[in-house]
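Before I ask anything, here is the structure I am working with.
Removed: one protein chain of the complex. Kept in place: all other protein chains.
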Amino acid sequence: MEIGFIGLGHMGFPMVANLLANGYAVRVYDTSDAAVAKAVEQGAMAAQSLIDLTQSADAIITMLPTPAVVRSVLCVPGGVIANAKQNALIIDCSTSDPQTAVEVEALGAVAGKIVLDAPVSGGVLGAKAGTLTFMVGGSKDGFLLAKSILSAMGKNIVHCGAAGSGQAAKLCNNLLLGVSTVAVSESMCLGASLGLEPEVLAQIINTSSGRCWVSELYNPYPGVVKDAPASNNFAGGFACDLMIKDLSLALDAAHGTRQPLPMTSVSKQLFQLLSHQGHGDKDISAIVEMFKK
Amino acid sequence: MEIGFIGLGHMGFPMVANLLANGYAVRVYDTSDAAVAKAVEQGAMAAQSLIDLTQSADAIITMLPTPAVVRSVLCVPGGVIANAKQNALIIDCSTSDPQTAVEVEALGAVAGKIVLDAPVSGGVLGAKAGTLTFMVGGSKDGFLLAKSILSAMGKNIVHCGAAGSGQAAKLCNNLLLGVSTVAVSESMCLGASLGLEPEVLAQIINTSSGRCWVSELYNPYPGVVKDAPASNNFAGGFACDLMIKDLSLALDAAHGTRQPLPMTSVSKQLFQLLSHQGHGDKDISAIVEMFKK
Amino acid sequence: MEIGFIGLGHMGFPMVANLLANGYAVRVYDTSDAAVAKAVEQGAMAAQSLIDLTQSADAIITMLPTPAVVRSVLCVPGGVIANAKQNALIIDCSTSDPQTAVEVEALGAVAGKIVLDAPVSGGVLGAKAGTLTFMVGGSKDGFLLAKSILSAMGKNIVHCGAAGSGQAAKLCNNLLLGVSTVAVSESMCLGASLGLEPEVLAQIINTSSGRCWVSELYNPYPGVVKDAPASNNFAGGFACDLMIKDLSLALDAAHGTRQPLPMTSVSKQLFQLLSHQGHGDKDISAIVEMFKK
Partner (left out) sequence: MEIGFIGLGHMGFPMVANLLANGYAVRVYDTSDAAVAKAVEQGAMAAQSLIDLTQSADAIITMLPTPAVVRSVLCVPGGVIANAKQNALIIDCSTSDPQTAVEVEALGAVAGKIVLDAPVSGGVLGAKAGTLTFMVGGSKDGFLLAKSILSAMGKNIVHCGAAGSGQAAKLCNNLLLGVSTVAVSESMCLGASLGLEPEVLAQIINTSSGRCWVSELYNPYPGVVKDAPASNNFAGGFACDLMIKDLSLALDAAHGTRQPLPMTSVSKQLFQLLSHQGHGDKDISAIVEMFKK
């Protein structure tokens, strides 16, 4: 079985490496020749063109930066959906928006291809370790076909529901991550300003009703969690500008369903202020610097 | 050893019951005669007056509704600090503000009494079960004296630091609880509007970076957590108006240290909107009703 | 000189009437036959098709509901830009977004047509009275050509700058209108809750630094301004859902230039909460109902 993989960025490259390590034949495509060459070094085959990859592969995985790029690769006349083999499995792992996923999958169905949305969580570290979570939207049958492939790259493969559900679940989770990061920053900085030791405060929160993933594993107050970005000058991790992208996708999706999201909206604006001050490439926990004395 | 207990409300009454169950002699005072009578039925002694209780007890516990009431009971000429036995231990379990706690404990020190702030978390259920968390501020020596008494009413007794630290820790935790409750409501309602099954979404969040105490144990979306207030018409639990009180105390403390708290501030306003619509006595998870279709 | 007019809604119809009253020959197109028939009664000519109108007119005005519709009418192969006479003047009076305007005008330039963005303020009343303000973006030459036509429908014709500037100016103004409407509502309701007479408070504000167009002419507190929508059950005026659209366009434009807009963002969310409660078709001043006792 040959897998076509489109998009060899920070996430795509280690995902390909794990597919290869699990014995899959992988043909790759990227607009960067250097990225392709690096994947070939790991054992991948280089596609001559997008259409070459598309016509050759049994399953195609895309890992692309924005919904617009996803549409331009999958949905145009010379694109993946039009040219893939009949009944090919097309798995879009990009973080996109539910509406795009719904439309892409409808187009796939018309063309006789099985399309799934399968955005990931776990970041670059999870991609390297093969421990990503995949949130999968699309038909149950498609999900069952995709599961073994995705298992080569992740350890938690969840079927969220119909087309678009994977994207919806990812956005719903990530807005919580965004809000929590700001809220834990506020809480820790208020505590510090009132004389509490940050370690003591974190310990109390983590055994109380304020406890969350951010307070426990990703505490934005420097020094509280040793290997968190906040203890490493806010390097690595999840860039502020990427969080702005995800919060914007959530707000756009909410606009579509006329859903109010006040806290999400304020958290986006605060990350935008941080980015505006020149810190868009720092980890999201750098928001703590807006509150810390 | 005789304990004087002042304030027999929803929290104070079961706390007294647990002190009695652990063998303490407890003398009680409340402005409600009915509340006192009920405690006497359980084995408590009724104080003739506040001053009677104060002069008789070796340790005094207060559980009062606002910082202003705390000051009026502890700090006035006829009050507890002025009239307690020399070296008496005075433990204020009310949710108050750090500044009040600092001033009350300073007054206590001048008068030769040991005063601690020891607000609780765990609610009425925790008070009944004797499983409260006590966040204690004040001297280390005072904390060690208080620990065995508090252990009769709770299972997690934490020394947070100097005077006021208990209140500070409680406010820092509770602002996170407030923000999380709104944020999880936004996330769950967005997901539902996009077609996700609430149970599936909650499961995904609870194994991802959006996970928090609220999403796991107190999910505001009706039906997701069986015994949460949201699945019981938002009855019981933590009243919206009490959350407004706690968020206001946090914002006041932040004003004092010139600390910005944007998310906390917006969450207070949203609970205020909910209360304004007539739902101030419902559980905080009722905020989900502002977002749910 | 023949003018083609596309889009005969609440705004378009009275604008056509004013063009006719000023002696212009006007050919009209709308997807609603009834709307076309009504315009013909006023003296307009009915176009057989969009392309018929396009090929016959010397100048074309569009008044359409969304940026997507604008693109579908102007930019497709069978659309207005492709088929208009050489050097035809195309004036888009729709409220759109600056990016769409820039792209549409660039396409026009390539095709040898002069395209302007010229959104309006003044509402249905201004459209009927011929007193609209037109905020015009595009070349200075184009503006000078358009000015006499627009003067038949408005009294304030402003050149804002290059392509997209008209849309930008409109969004910048309307976000202020949105924020002011909420802020005046908060101020008036706080005053009323503190015992101030609304009329007295409005008078003080209107001679002080809180003064604004909303407080003076469009006060959201019922009874303060006699002929404002707030004194007429929030009927007429500027629908909440249209304000949500404009605030969303402003936030999208800000996202494109990475500009933080925290107050704008919160005001959008509050209007979204109002719409969510079923009041999306009421005037924006209905937001006062969220704060009023």
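As written, the chains take the letters A, B and C, and residue 1 is the first residue of each chain.
As a working rule, a contact is a pair of C-beta atoms (placed from the backbone, for glycine too) under 8 Å apart; a residue touches a chain by one contact, two chains touch by 3 or more.
Because the structure is a prediction, the values reported are computed rather than measured.
Within the entire complex, contacts from the absent chain reach the displayed chains A, B, C.
Within the whole complex, the absent chain has one touching residue among B:Q42, B:T131 or B:Q269, and that is B:Q269. Only one of the listed residues, C:V28, C:C93, C:A168 or C:L274, touches the absent chain: C:A168. Residues touching the missing chain, restricted to chain C, are 98, 121, 133, 135, 156, 158, 160-162, 164-165, 168-169, 171-177, 179-180, 182-184, 186-191, 193-197, 200-201, 203-205, 207-215, 218, 250, 253-254, 257-264, 266-267, 270, 290-291 (touch as defined at the top).
Touching residues on chain A toward the chain that is not drawn are 266, 273, 276, 290-291, 293. Seen across the whole complex, the unshown chain contacts chain B at 248, 251, 255, 258-262, 265-266, 268-270, 272-273, 275-276, 280.
Just so it is clear, only the chains that are shown with their structure count from here on.
Under the touch definition stated at the top, chain A and chain C share these contacting partners: B. In this view the innermost chain, defined by its CA centroid being closest to the centroid of all protein CA atoms, is A. Fitting chain A to chain B on Cα positions gives a rotation angle of 180°, stated in steps of 5. Centre-to-centre spacing of chain A and chain C amounts to 38 Å, using the average Cα coordinate of each chain. Chain centres here are Cα means. That of chain A falls 39 Å from that of chain B. Distance from the chain B centre to the chain C centre is 52 Å, each centre being the mean of its Cα atoms. For chain C, the set of residues touching two or more other chains reads 266, 273, 276.
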